[in-house]
Structure formats: structure tokens, C-alpha cells
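One protein chain is absent from this view; the other protein chains keep their places.
A and B are the chain letters, set down in written order, and residue numbers restart from 1 in every chain.
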Amino acid sequence: MTILDVNKVTKSFGGLTAVAKASLKLEKGELVGLIGPNGAGKTTLFNLLTGIYTPDSGTISLYKDGEEIALQGLRPNKICSAGLARTFQNIRLFKDLTVLENVLIAMHKNIKYGFVPSFLHLPSYRKQEEKLVEDSIELLKIFNLDDKKDELAKNLPYGEQRHLEIARALATNPKVLLLDEPAAGMNPAETADLTRIIKEIRQKFDLTILLIEHDMSLVMSICERIYVLDYGMVIASGTPEEIRSNKRVIEAYLGEEVNNA
Amino acid sequence: MKKLIALGLTYAVIQILIMTNLISDYLQATLVTICINIILAVSLNLITGFTGQFSLGHAGFMSIGAYVCAFITLRNPTIFGFLIGVFAGALAAALMGFLVGLPTLRLRGDYLAIATLGMSEIIRIIFINLEITNGAAGLNGIPQFVNWTWLFIFMTATILGISNFIKSSHGRACISIREDEIAAEAMGINTIKYKVVAFVIGSFCAGIAGALYASYFYYIKPDLFGFLKSVDILVIVVLGGLGSISGSILAAILLALISTYLQSFPEIRMILYAAALIAIMIFRPQGLMGSRELSLELFGKLGDSLKSKKGRV
Partner (left out) sequence: MEGFLQQVVNGITLGSIYALMALGYTMVYGIIRLINFAHADVYMIGAYVGYFCMTFLNLGFLPSLVIAMFVCTVLGILIEKIAYRPLRNATRISVLITAIGVSLFLQYGMMFFVSANVRTYPEMTGIMTKSINMGNIVISMQQIILVSITIILMILLQFIVKKTKIGKAMRAVSMDKDAAELMGINVDSTISFTFGLGSALAGAAGVLVGVYYNTINPLMGTVPGLKAFIAAVFGGIGIIPGAMIGGYFIGAVEVLVAGYGNSMYRDAVVFAILILILIVKPSGLLGKNTREKV
């Protein structure tokens, strides 16, 4: 069952076409990779999917509970509420806030109390806040960050910051998770740990995941399908084996390295 | 529980001092100024310190509260009229906050500052030119209803209301805007809504402050609420620490005391203010408290660290 349908999306900035008629489809529960050389438009595509840019043409549809939700043109916060969450290539944590606060903020839409209870700290407020904190700590446990919940985000080591980015995105209760280079800057041990976490959260939260990565060992090992982007266009898609042997892909991006992956 | 006792004590002590005439009229005026400035500073802190929206027009909201309240109490000089005046003034100011907040949302820091400054100046110029506000001469003889009790009630309500709000999820949403607006949106926060909310709450409280001002000092004119007044409030917030409510309270008290001390030398006061502003920004931009809060726990921690030092020889 298709959960995300991106149809011929195009985005230009001035004279530069960053994404050109890109199409891709995600089936529910899949783990799909998006690869391509730097500047191919991968992050731009993510920005289009999450509403930071509006496509010049093309459609983006999310299928939820049998309904089709058109995402193009919606503001990022509405897209997030619809069920699409993301992490950022250059970590964008709330640096001067604690680990717990970062997650609490992402859980904001679970809040049902209005403004008056928040001014007066009525019992309804207190109860919901407690539950929110509980839920946040549970989430942090998965990433082994619960004991650092009162640490400022900027003080975390790099690898844990990347984990927190993912935890925060998960806190928004998404159906589809977009990960933008989650393994950037990680050593092999950290990458292996990340691989385990991605598999775990996919299963535990019933997610569909689209993953931008340059680390081929990660991509080839966990992605069920891969899309390849070059100069804003999808030049190939298929299983890891198919992509590995695709001449166009090898020319544009993979080179000879792929044999060692 | 501890909080309630502390509050009750504060109220009682000062009330007794007033009733036994230990606080002179002059000191009373200072006290009133402190309380009004606390309300102004805490509300501006919500907009600028917590939500990161740089507003240089806070005095404009204050003036709306002052004039609306003055209007109503001049025609209805009763306690009832006074209360209606305060709330009407606050609501009018809040409405202005909404009107200012909505179009200026997309503006970055310094542009927003200039836009809010412009709005505040437009309000001031309109007040100077309207007949019903008596133009530049201002309104005189406003019935005086404000006493320590009312001040205390409104000041406490503002402080508690805003600090409760900050601790809630709505408050966190505002803070996330300051931290990283794009990330906040990506996490589902409606940044437009919360920027406007911050402006509306902040301007509502500024309106209360303006109404209280009018109802104590019984004379208001447009020039009292110009750019200089907005800067005054900003200095308090910055000195106290952007993002610290207790900082704003401390700074308001401190600056009012300094002001009173330098009353006879207005230019020197401004020169010192200005020099202090520059010095703070260069050497301690986080102000007195940074974005931390003064709490009873802090005193507890201080006590602990002193104890442990004694133990170590």
C-alpha cells in the first residue's frame, strides 16, 4: 500500500533547477534509500517534502487511514502534523535547551490543554505534563539518552546529538520518517549502532523510512530499495543489487568503490 | 506552599509600612514605578527574551492601555470603572499586539525591531493629533485608584501568569521559536500562531501597566510613551537577562533605585544608562541572570556548597 507518492516535483531557484520532475513512491513499512552526488538535490527534495520549499510543479501525497492528503503548499508544521517528520543534515537541535526539553517540544501536538490552564496550572495541565514527561523519557530510553535528559543538547557528544535528532523527530509521532545523512561523521562502530537503531524504530513504531546517505555500507545493508538522484533528476531506482550494477549510477556516483561495500 | 507564604509576607510587610506612614509619598511613587516596570519588563521578556521577537515598541502598547483606561475612569470615576478601565485598556493593547504581530511575523530580528518602533511611533503621533486624547497636552486629572493592594494583585498575576505559561507546552513552543524557528516548524510547532500569542499576551500586560500608570500618576501625555520609554524597558530586560523572569524583577528594582538616586541629574542618568548598556552588551550580554531563574532551590544549593566547603579543609 502506497504511503507517500511524490509525482514529478520540480523546484528552481532563479536559473538553477535543483529538482527536476522527480518522482518516487514509498510503500508502507519500507526502508528506502536516496543517494546521489553532492548537489544532486537530495536535501532540497527533503525540504520540498517537508514544506520548507514549495514545489514549482508536481504533487506530493501522503496516504493516511485510507485518505489522500496533498502536502505540496502546506506549511512545515501542518506536514508534520499529517505524519511526515525529518532530521536535518546539519543538526538543528535546540542547542541551549535540555535533551528532555527538545523532545517535549516535539511532543507539543499531544497537548490538549488550552491557554487558560497553562496560565493557572490547573490540574488538567499538571496531569498532561506528567504524562508528556513520562512518554518523553520512554522515548529517550531507546536511544540511551534518558540518563542525560537534563543535559544541554549542545553539550552532548556528536553521535548522541544525531541520536537526539532522530528521537526528537520520532516524538512527533510520524508515519513517515525522513533521515538526512544520519550517519554523517560517524565511525564504523557508531554507524553499526545507528543501523541497529533504525531497524529497531522502524519495527517498534511501524514507520516508513526514507534515508539520504553517503555511507554505502549503511545504505546497501539496510535499504530495501534505492533511488538515485543526479542533477535533480531520478536517474535510477531499484534494489541494492540493481543499483550497484547500474552503469549510469556507477558513472555518476558510485565509481569502483561499490565493489568493496 | 512556600511561595504563598513568601507572597503573603511581601504584601503584608509593605502594606504595613505604607499604613504606618513609614514610606513617604516620594518612595511610594518609586514603588509604583517599580511595580509597573516589573509588569512591563516581564511582558517584554516574554516577547523578546523567550520568543526571540525583538520588539522596540512596547511603550506603544502601554500608551493604549493608559489612554483607554483614562477615558473610562474619567467618565466613570468608581472602582468598578477603574477595573473596567484596566481590562478594557489591556484588551485594546492586546488587540494592537495582534495587529502588530500578524504582519510583522516574517521579519528577521533587526527589521522586526524597526517595524515595531515604527508602529509605536505611529501610535504616538496619532495620539498627539487626536482631539479626544487632548493632543500633546495630554489628559489630566485621571482618578487615582491605584494603591499597593491593586499593584500587588496585578503585578503578581502578571508574573505568575507569564511564568506558568513559560513552563507549559505553549511556553516551550514559544521558546523553540527563539532557539531555531525552522526546526520548530519541522517539529510541528505553528510558529506564526505562537509569535502572535506572545505579542498578544505581552501587549495585554503592557496595557495593564499603562492603565495602572494612568490611574496613579493621574496625568498622561503621548511623549511619555515614546521610543525612550521602550528603550527603558528594554534596558531592564537586557540587564536582568533575556529569558529570565526573576532577572527582570531584580533589574527593575535595581534600575528604579539608581534612577531615583540620579533624579536631579537627568542627563548624567541617561549617559550612565547608555554607557551601562554598551558595557553590558560587550562584557556580559547575558545580563544578571542569563536565562536562569532565581529560586529558593538556588539558595539551597548555595547553602550546600558552603557546607561542603566547610567540610573540606
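The rule we apply is simple: a residue touches a chain if its C-beta (ideal position, glycine included) is under 8 Å from a C-beta of that chain, and two chains touch if they have at least 3 such contacts.
Here the structure is a predicted model, which is why all the values come from computation and not from measurement.
Across B:Met119, B:Ile159, B:Ala209 or B:Met289, the single residue that touches the chain missing here is B:Met119. Set against the missing chain, the residues B:Leu224, B:Leu242, B:Leu255 or B:Met289 yield one that touches it, B:Leu242. The missing chain, though absent from the display, is touched by one residue of B:Val86, B:Val146 or B:Val231; that residue is B:Val231. The missing chain lies against chain B, touching residues 48, 54, 103-104, 106-111, 113-115, 117-119, 121-122, 125-126, 128-129, 182, 227, 231, 234, 238, 242, 267-268, 270-271, 273-278, 281-282, 285.
Throughout what follows, only the chains that are shown with their structure count from here on.
In this assembly, the C-alpha centroid of chain A lies 41 Å from the C-alpha centroid of chain B. Across the complex, chain B meets chain A through its residues 161, 164-165, 167-173, 175-176, 179-180, 182-191, 197, 291.
Within the complex formed with chain B, the chain A residues making contact are 50-52, 75-77, 80-81, 85-86, 88, 92-97, 101, 104-109, 111, 113, 115, 117-121, 125, 129, 132, 168-169, 171-172.
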